[in-house]
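Only one protein chain is missing; all other protein chains are in place.
In this document, chain identifiers A, B and C correspond to the written order of the chains, with residue numbering beginning at 1 in each.
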Amino acid sequence: MTVDTETRADPGAATLPPLRVRFDAIRARTIALVDGLSAEDLVAQSMPDASPAKWHLAHTTWFFDALVLGTRGQPRVRPEWGVLLNSYYDALGAKHPRPERGLLTRPSLAEVLAYRRDVDAAMREALRGELDSARLELVELGLQHEQQHQELIVTDLLHLFSRNPLGPALRASPAPASRETPLEWIEHADEGVAEIGAGEHGFAFDNERPRHRVWLSPFALASRPVTNAEFLAFVEADDYRDPQWWLSDGFARATEENWRMPLYWRRDERGGVEQFGVAGWRALDPNAPAVHLSYYEADAYARFVGARLPTEFEWEAIAQSHPPLGGDVWEWTSSAYSPYPGFRPFAGIAAEYNGKFMSGQMVLRGGSWATPRDHIRTSYRNFFPPHARWQFSGLRLARTLGRDRA
Amino acid sequence: MTVDTETRADPGAATLPPLRVRFDAIRARTIALVDGLSAEDLVAQSMPDASPAKWHLAHTTWFFDALVLGTRGQPRVRPEWGVLLNSYYDALGAKHPRPERGLLTRPSLAEVLAYRRDVDAAMREALRGELDSARLELVELGLQHEQQHQELIVTDLLHLFSRNPLGPALRASPAPASRETPLEWIEHADEGVAEIGAGEHGFAFDNERPRHRVWLSPFALASRPVTNAEFLAFVEADDYRDPQWWLSDGFARATEENWRMPLYWRRDERGGVEQFGVAGWRALDPNAPAVHLSYYEADAYARFVGARLPTEFEWEAIAQSHPPLGGDVWEWTSSAYSPYPGFRPFAGIAAEYNGKFMSGQMVLRGGSWATPRDHIRTSYRNFFPPHARWQFSGLRLARTLGRDRA
Amino acid sequence: MTVDTETRADPGAATLPPLRVRFDAIRARTIALVDGLSAEDLVAQSMPDASPAKWHLAHTTWFFDALVLGTRGQPRVRPEWGVLLNSYYDALGAKHPRPERGLLTRPSLAEVLAYRRDVDAAMREALRGELDSARLELVELGLQHEQQHQELIVTDLLHLFSRNPLGPALRASPAPASRETPLEWIEHADEGVAEIGAGEHGFAFDNERPRHRVWLSPFALASRPVTNAEFLAFVEADDYRDPQWWLSDGFARATEENWRMPLYWRRDERGGVEQFGVAGWRALDPNAPAVHLSYYEADAYARFVGARLPTEFEWEAIAQSHPPLGGDVWEWTSSAYSPYPGFRPFAGIAAEYNGKFMSGQMVLRGGSWATPRDHIRTSYRNFFPPHARWQFSGLRLARTLGRDRA
Partner (left out) sequence: MTVDTETRADPGAATLPPLRVRFDAIRARTIALVDGLSAEDLVAQSMPDASPAKWHLAHTTWFFDALVLGTRGQPRVRPEWGVLLNSYYDALGAKHPRPERGLLTRPSLAEVLAYRRDVDAAMREALRGELDSARLELVELGLQHEQQHQELIVTDLLHLFSRNPLGPALRASPAPASRETPLEWIEHADEGVAEIGAGEHGFAFDNERPRHRVWLSPFALASRPVTNAEFLAFVEADDYRDPQWWLSDGFARATEENWRMPLYWRRDERGGVEQFGVAGWRALDPNAPAVHLSYYEADAYARFVGARLPTEFEWEAIAQSHPPLGGDVWEWTSSAYSPYPGFRPFAGIAAEYNGKFMSGQMVLRGGSWATPRDHIRTSYRNFFPPHARWQFSGLRLARTLGRDRA
């Protein structure tokens, strides 16, 4: 990974602004995300998988404080908060239990915002010249990390608000209604080798590398994600209760937790369907992508319509020649989250960033409306456990070509 | 139960001020309890057994809104909050799940405080004359109810703060150190009948009635609760791990949850003991009453010193002639929480107040420093499950007299 | 406790045969209980609360081996089985985990039966004269203990068989149908003192002593237990789902475990009710006592019909003058299982027999058809947690007399 503090040329991507400018812009965007919300909204944690927004604000700051400004991963600006804000880095010492992040009424929101200002000032000073290349790489990693948390701030707040019977809105205005788009199939008719993963230049997470070859059999990929109207047919057929479409683990989970429709859907009084989103409860938009699906639901739906999920390699191979493939909704793939051949974790202090999670999770590709635009990459590998539903996760169908296979 | 809105004469108690004056005083004291705390502090819930302070503020207000001002238990001033604030009254409709009270970032603290003001205004208007005697009794019940929640606000905030590694203090100044008091035994040497429970006049909860007779064998009761220094001997002997002192359920719980000392105790760096309290972590006061004990620990300690817990009847019989018996710490008794002979639940809307909890709980008598002074009664029956530790619960020893019994 | 190896005169009871004769008779009856069942039937454990019948056969034998024949509680005849067969005596060393008793395919049934023969031979030898009075008391305790396990063998096998879709029968012939008996009320109209508990002579468990006085208010007790036909009215009214009758803990349990009727009841194809019993699935006998009820169900039913459960003292006071009060079904009382005033556990090795379980359990009185006739005593206190349903547990109604109380 090489980082240029002035100009970064990512081959195959638009030129990025200098690191200092990006630092300010990304840090400011995080704050903008919680604009209009109260300290109460930001302290609460709705489930162990989600974190309070205040914690996200503090943790993303700790990342710079501990990994860039600090020594051996110990924060320099607020050393006494290290235990509270270390998420999962075993090498960096003790960690406050994740399910108890919502108990941290102290430090207060005001103190966390002051922390952000203090670290931003120290970082600007540092970015004026003192940082060696290893630290500069950690700055870039910290910004990418903060962009990941920007999406999590939205998903976690949405989950919190969804559990409130008052159904509060995160934002006043809803998304404009989508227009219907016909489904087409993008064919990859020839068997052969594809190059997968990020090249050597430009930023990428360690899990996107090394670039390597995979063999692809003929297949076709849908031109757009599955929509709410399409998924509704599965719901209306009561196929949440028909085991023939489901993975065994998925049917067990759906039964145990009494799933009947996607997370954040509910029947309205006339039998229609409402969906909870950033603007609160609204009538389901039939043309918008189906979202808040677990892998199990996505996989079952694909089987229900005689298709399947794509592998992450199929997805990436198509995306290389169809650049705007993602950006509406994260798309579950049928690929378990595994290391690429020759995978090496980030060196040093960030070694735990990705590798240790390569078990029990599935890869999602693309990116959602909540993903920062400059955080979307063709080689990007998002991952969640197959039962996770609170992310902006949907699906795109695939089919095997040749013979008479699904 | 009879209620006089001007003057209430409780036989055996000091004359109470008029109901209107008490209403204002009690409502104001609740607010005073959270003075200096932030909206963040008040929204968080540290465990399913505890509630956020903001919820306590709102729920105590809902009680007046729904049961006094409203019709058939539906709140008049904020009807849309009924589901959120109903604690456990099945007859009054749906209830937000108790473990999710900490997710209610809305209504905001400001909105809840406005709710208190609105209900207070409506109540003052109502207290000027429109209330029938049934409603007047519900006003009195509402005040007693609010006093119960005043103590819970302290216990629940203390639990929340105890889980924060920063160890914040609820209040700046700690309690003054206690002085050593010798232990004496108050003897009740004659076998015979005692009158137990509240008489017909004055306020009492339904569970304190009817006054009835019990037969007491000779016994003696300690003149004061067990102190920290005394309980420390049990800890230092590592008798949390010796099953001979423990009830079977208690030993199972202590093993499973790895109890080694009372809740809120910890070793300091030199092997001494610190205790978490309203002033944060402080050196253990040897002469203060041992507190935050479960029934299991209290019972085991009593057996360890060759004594036993008193029954609630023994306790009350002594307290009738030793008025200041309680007020430092709630004292576990060996009595399971059961109805008195001839028990009748409150009539009407408050029928669920006490009776349905008469299973799986033990009676505590006395009252703690956090109990409002005018809420302490000789006949008062507090109750918690035997494993509960976050209340201000300790113990007083008893002994059987005659023969050579423990 | 005094034991006479030749003749024991229990005041108020029939003269018992000499200890040696009783030893042989009781030991033989245990074996008769499992006559006709296979080794497979006897090894299985259907839930952590129940034990395999083979384990009961071995454990009751271990009691004599360890406490009578052995030294300091270590078995003499099969020392290597001590860990497997110690139920809950912490003072006697390690214990195999209770939920894993069903994994003990070794020792085999044949080996356990040989163990019984070997210990019986050694016991008969010992009973010819070598035993001191403390050991003689332990022989008597061991026989009473074995009689308790005789009933548990039936309840535990019944539970096991009830979980088998084939619905096997423990015995070929069902009980003869009961006849309808009108309900009458036995009045105890005068308030006053009653003497409760076992006197100083004859065998009784430590928890039945000391005999002591209690004060009873006027009440009435039903002349017979509640019948299936009566309880069916509660089921048919769907009152398993109506919280107004239920203790809060009980309703939570009933909801969580989806109770709709007593354990071992099911609808037949025509909407009638069948009950699983020792003869397999049979049409519900309307006049037989309702059985396999938890305390929660018994208590809810009593409230449903405007009555209540009796205290264990009320029950015993009536039973003293109505000797055949029990013997059909164990009857839940409203009394939590607590020590009598002046309670002292058995001395020495049997100290853990009863006392450490005096928490979280309710007292049952009477005795069921599966209780050996000479094991039924007016002062006998059986106890189980309030949610337990697999015992032969039913209820008898009580009412408070005077005033207009329930």
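Definition applied: a residue touches a chain if its C-beta (ideal position, glycine included) is under 8 Å from a C-beta of that chain, and two chains touch if they have at least 3 such contacts.
The shown structure was predicted, so the numbers you read here are calculated from the model rather than taken from an experiment.
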(request) List the displayed chains that the omitted chain touches in the full complex. (result) A, C
(request) Sort through A:V83, A:L166, A:I186 or A:L247 and give me the one touching the missing partner chain. (result) A:L247
(message) On chain A, where is the contact patch with the chain that was removed from view?
(response) 88, 90-91, 191, 193, 210, 212-215, 217, 219, 243-244, 246-251, 295-296, 299, 308, 311, 334-336, 338-339, 341-344, 356-360, 386, 400, 402-403, 405-406
(request) Determine and list the chain C residues touching the chain excluded from the picture. (result) 38-41, 43-46, 54, 80, 83-84, 96, 100, 102-109, 160, 163-166, 168
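Here is the rule we go by: only the chains that are shown with their structure count from here on.
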(request) Count how many hops through touching chains it takes, at the least, to reach chain C starting from chain A. (result) 2
(request) Give a one-word verdict, same or different, on whether chain B and chain C use largely identical residue numbers at their interface, taking over half shared as same. (result) same
(request) Round to the nearest whole Å and give the separation of the Cα centres of chain A and chain C. (result) 58
(request) Between chain B and chain C, tell me the centre distance in angstrom, where each centre is the average of that chain's C-alpha atoms. (result) 36
